[in-house]
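All protein chains of the complex are present and in place, except for one that has been dropped.
Chain nomenclature is as follows: A and B, assigned in order of appearance, with residue numbering initiated at 1 for each chain independently.
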Amino acid sequence: MSDAPALSETSASRPSRRRRAAPRLALLAGTGTALLALALLGPEVFDRFTINVLTRSMIYAMLAITVDLLWGFAGVLTFGQAAFFGVGAYATAMILTHVGSSPALLALALVAAVLIPAAMGWLVGWMSFYHGSTAFYATVISLLVPIVVTQLIYAGGATTGSSSGLVGYWGMDLSLDGYFRLAGVCLAAMTVAALVFVKSDAGRVLTAIRDNELRCAYLGLSPQRIKIRLTAALGAAAGFAGWLYANASGVVAPEISSFVFGTELVVWTALGGRATVLGPVLGALGIDWLSASLSGEMPFLWQLVIGALFVAMIIVLPNGLAALVTRGFGRRGGDPAMGAAPPLVEAPPAAEPGAAPLSDLSAPLLAVRDLSKSYGAHKVLQGIDLEIRPGELVSLVGPNGAGKTTLMRCLTDGDARSGGEAEIAGRSIDGLTPDRIVALGVGRKFQVASVFESLTVAECLRMARVSIDRPSPWASAETLALPAAAIEILRLTGLDRMLGAPVSLLSHGQKQSLELAMVVCLEPRLILLDEPTAGLTKTERATIGAVLRKLTAELGCAAILVEHDLDFVRDISSRIVVLHQGRLVLDGTVEAVVNSDTVREIYSGGGHA
Amino acid sequence: MPDASNPASNSAPNSAPHPETETAPVLALTDLRSGYGAHDVLNGVALEVRAAEIFALMGKNGMGKSTLLKTVLGLVPARAGDVRRAGVSILGATPAALVASGLGYAPQEQPLFVDLSIRDNLRLALRSDRELPGALERVAAHFPFFLDRLGQKAGTLSGGEQKMLILSRALMLRPRLLLIDEISEGLQPTVVARIAAALRAERDENGTAVLLVEQNLDFALSVADRWAVLKLGAIDDEGDNDAQARDRVLAHLKI
């Protein structure tokens, strides 16, 4: 359907996309080549001491990449990567020490060094990320893991070598130069892989989670599950680095899994520049190498300088040295609103497993019985009964504090309400997290436009499709396939010409429209909208009104609209429900409600219906 | 409670100059703009509140009434325009300085420390406990009921009692200007009447100016001297509280 005439104009953005892809490829190739050149030519240039130090530094740089993916991209501040590294290194050293050394055992050690940290990472992720957990808590757990691992190593006696560690086992039969090259090749591969991943559609999901976890959940993604998987995968990567380290250094000591080392990794990442991949790599290489070179002459002063620099950097330049560099180069020029973006195409309608056919108008899409919500002794909602059928556009009105937004939340989070029943398409939402309710066909638009500030318009829309079209972990899709209704919204609001624009440059009204388009991208059967017109101009209101009417009247969606603009409500609703002091006081046609005495009293008396 | 009926006789050490000596309005906003993040809530508000005057600011939800009060108090930074108190710009002043200079505020959202006692809630409005007995006596003139319940937790009060406590706390420092945010919301008529009486008394006996943000039209017009309607962050209409006032305001508010 990509040849739909209405969309042909968007293909104009194609050439500019190619133009942008070129420097990105050049950057990738340049980085890869530079690192490979360092790996292969290094031994010809450097002395033994430098080779030794840089081998270690390059392994540490791999760890810095894992810290950057977690902290810089996904927003999870972690001190725990040292633990996975230590476990990988110790697993290797223990097998080689206690079982023996052979190519088969080396391979076994590699498997153990990857799988054990991965399993540990999964467990740590499960501890850290659950519905309602805080960023603080995840950081706390990441702090705890290295401490536990270190103490276990100390407690391990001869098995782990306790405080003196393990030494004198036989690793791979490689020379000093050989290890240097191996570490260099691995670092180059990992750097390129990380750079490719963070630019891919799947990689952008991490940034989306960092920006706005709630919105992710309401796009049908499970931020918790994604972060658990990420922790496990990066645990495995750190374990691999540990395997390399145990082989290359020939000694493992408890310090490599300590939380102090974990914080050092964070320091390097911060100084190099978080969320850049290259910054942390250079930060780790530079600082570790400088430390080794300078610490002989002025050991404590050097640490002092690093510490002071780190504090200053966090306060005044939170994005690290890389931010200085990119600021120096400036933006790549050109109008950001005209940034590159894939062309729009229409997506075929998604299959809706178990969905009631839309023609079946008799079955309610939403059924609420005796719903209540209280905070302690304070009752916010009580005795709410409500049924909504396909094609209805129901407005929910009432003064401030009537409980409108709370009711919306109770319908989209299965744990939110205090009592009563809520069913969507005949399925109880008991205990369902927001992402699972979204999977039942519910879309929610928030009062304050909830979008992803660090993404572009196209990337935001792609996020809304992630639960339907699996994103690629290594590429960015050629086209942006969206449902026809979403494309319609983009065209009506002019956003289709701004697909490449960063969201942070959009106006308030454009963000509201973008969020609505994202919600429609989910192909929901029931849309909940909390004041979609707040702060919009008259034209923008009219556009949103037209879109809503089309969605309900023509496409058979149902919508619940919380709105204060009563003119707007009167224009577009098929039914109005009045909420007052936590109770549903009226439910009727537009005519009946507008002319009711109760409503007049509520709005002029402000008080006691 | 001797003499409690006449709070004006209770002279505080640093009482403000008598209203008649002030020529500039107590509060003057010119082209005031503010908002949150990328969202502008106030788009150029101009209004004046004079001494010994109750000024009712009405409008539907989401029109910027609460934001206006918060901007005056420095809780939300102004983006453009000016806020003058008695002729002097107060842009950029901290809430602490403004409260000390005679601004009283009765907020709408989470307005009380529900886990603290009535006494502690009132103490927090003062800078020193030495002022407590005098200030308590002053506000008890309006709402005597909590004098013998000072140890009770504020969260255990009824809705109406909580509102009276919020207003009392705003009155503790003998403010020259009271900012009140939807105090009548959800209240019984009898409580609304007591609050109205207290506001009139403060205006008539102490010359206090009141900026009253309200949705309850009947209450607002029962106390106000002048009124204005805020719509989409700007003043849509304003006037004296005369015979036409009710119809004019209702035209803006009705469904």
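To be clear about the criterion, a contact is a pair of C-beta atoms (placed from the backbone, for glycine too) under 8 Å apart; a residue touches a chain by one contact, two chains touch by 3 or more.
In this text, contacts and distances are computed from a predicted model.
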Task = Pick from "Phosphate transport system permease protein PstA", "Cytochrome ubiquinol oxidase subunit I", "Amino acid/amide ABC transporter membrane protein 1, HAAT family" or "NADH-quinone oxidoreductase subunit K" the UniProt protein name of the chain that isn't shown here.
result = "Amino acid/amide ABC transporter membrane protein 1, HAAT family"
Request  = Sort through B:V83, B:V99 or B:V249 and give me the one touching the missing partner chain.
outcome  = B:V99
Ask   = Which one, A:L70, A:I95 or A:V267, makes contact with the chain that was left out?
value = A:V267
Message = Among A:S102, A:Q151 or A:T539, which one touches the chain that has been omitted from the display?
response = A:Q151
Note = Given A:P318, A:G419, A:P473 or A:G494, the correct residue touching the omitted chain is A:P318
Selected from B:V88, B:L124 or B:A193 as touching the chain missing from the view = B:L124
Query = Can you list where chain B touches the absent chain?
reply = 70, 73, 75, 94-96, 98-100, 103, 105, 107, 110-113, 115-116, 120, 123-125, 128-129, 169
Query = Residue-wise, where is chain A in contact with the chain that is not depicted?
reply = 77, 127, 130, 132-137, 139-141, 143-144, 147-148, 151-152, 154-155, 259-260, 263, 266-267, 270, 300-301, 303-304, 306-308, 310-311, 314-315, 318
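Simple rule for what comes next: only the chains that are shown with their structure count from here on.
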Request  = Could you please state the distance in Å, as a whole number, between where the Cα atoms of chain A are centred and where those of chain B are centred?
outcome  = 44
Inquiry  = Which residues of chain B touch chain A once you look at their complex with the stated criterion?
reply    = 37-41, 60-62, 182, 184-189, 192, 214-219, 250, 253-255
Contact footprint of chain B on chain A as seen in their complex = 399-401, 448, 507-508, 511, 531, 534-535, 564-566, 570, 581, 594, 599-600, 603-608
